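Every protein chain but one is kept in place in this view of the complex.
The block that comes next holds chain A.
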Amino acid sequence: MMEGINAKYVSQKISKTRWRPVSSSSLQQPDIFATGSWDNEDNKISIWSIGENGISGVDDEFEGDPQLVCEHKHNGDVLDLQFLDQDRIVTASSTGAVIIFRHHHNSQTLSVSQLWERAHHYPCDNAPCTGIVCNSPEIVTVGEDGRIILFRADQEGVLRTIENADSSTIHDVTFLRTTEILTVNSIGQLKIWDFRQQGNEPSQILSLTGDRVPLHCVDRHPNQQHIVATGGQDGMLCIWDVRQGNMPFSLMEAHSAEMWEVHFHPSNPDHLFSCSEDGSLLHWETSSNSDTPSFLQGGRNTSIVSRSAIAPAGGNQSLISSWLTGDSCKGRLETTHMLPSQTLSVNSLDVLGQCLVCGTDGEAIYVNRRVPI
């Protein structure tokens, strides 16, 4: 895990890193990623390239450093960053603005394509916009002002606003279905919102009994719409089944400080990655080694069998995700540290295919091109 990971120092603290999506049909590994900075007098978003990946070889001696392709000034800290599509990036700013940048491939430049200036705001102050999720062309943003706003790219105005959705800060948002989103806030609640309903009330609220620890990140399982993972201030990783009541399915001690991001691997959801203020990036791998094969994807053709699973005689496949096996004797969870040594806070990570990128407060970007998936 540790070979093939290099640090590149970039003279700006990195708050977000994201791979540019590759089309699902091509088998290419991602080669372009975007980063956003924070806490600078002049913040920027930048696009980097990790060079040709076509040169395969057992020993890839030429593991180039990420090279800067282009960058653009950004007003305020970049608090979230998502690729809307191959050409456009949406960012959430600490000034409360939501900005769409366009990457022009022929001139290799970035320009501002759309700007919603004070999308999130207080009556007299600025309210940072803290999270974005996209489902092109729709964009949902959340902020410290407790609003949820729905935009459409290319449309000037706001499509819908849920005012006072939350009395505390909403830290992150994710789509459950095309019309449903899930938000997490700083009093430890998960709220599900249905856009088909008109009101300003969530359709469901889930939270841990016990200490209401602020939650900072959430991610939905790529295939199962009811499974989400959350991470919060105490560094605990929780896996929830939103269909079933008020208790998370599992609680695992992960980090010794705030967990900033959690991601399921988009094509191998048996793998989960989390990064934290304590400077570590963990790779979680679940597998079950009993007659229940490692997990679901629904449909026999697309199933992927985990390395340690033993194929059952009848070939019957359970639709239970390995994350929800709960009972520890049936499942096995391995965790590995992915960074060579303790660094300052790892603020963000993204994983696609076999490539992992993360950014830290030590002003370094780490790229690993051979994540064992």
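Heads up, the rule we're going with is that a residue touches a chain if its C-beta (ideal position, glycine included) is under 8 Å from a C-beta of that chain, and two chains touch if they have at least 3 such contacts; residues count from 1.
Everything below uses one rule, namely that contacts and distances are computed from a predicted model.
One subunit of the complex is not drawn; among "Cytochrome b-245 light chain", "DNA-directed RNA polymerase subunit", "Nuclear pore complex protein Nup85" or "BBS12 protein", its UniProt record names it "Nuclear pore complex protein Nup85".
Of the listed positions A:D31, A:E138, A:D166 or A:D350, the one in contact with the omitted chain in the full complex is A:D166.
Only one residue from A:G36, A:G146 or A:P269 touches the chain missing from this view: A:G146.
Of the candidate positions A:T141, A:S186 or A:S274, contact with the hidden chain is made by A:S186. Touching the missing chain, out of A:D31, A:E258 or A:E285, is residue A:E258.
For chain A, the residues touching the chain absent from view are 9-13, 38-41, 77, 79, 94, 122-125, 127-128, 130, 144-146, 166-169, 185-187, 189, 191, 202, 205, 207, 209-212, 214, 233, 257-258, 277, 341-345, 361-364.
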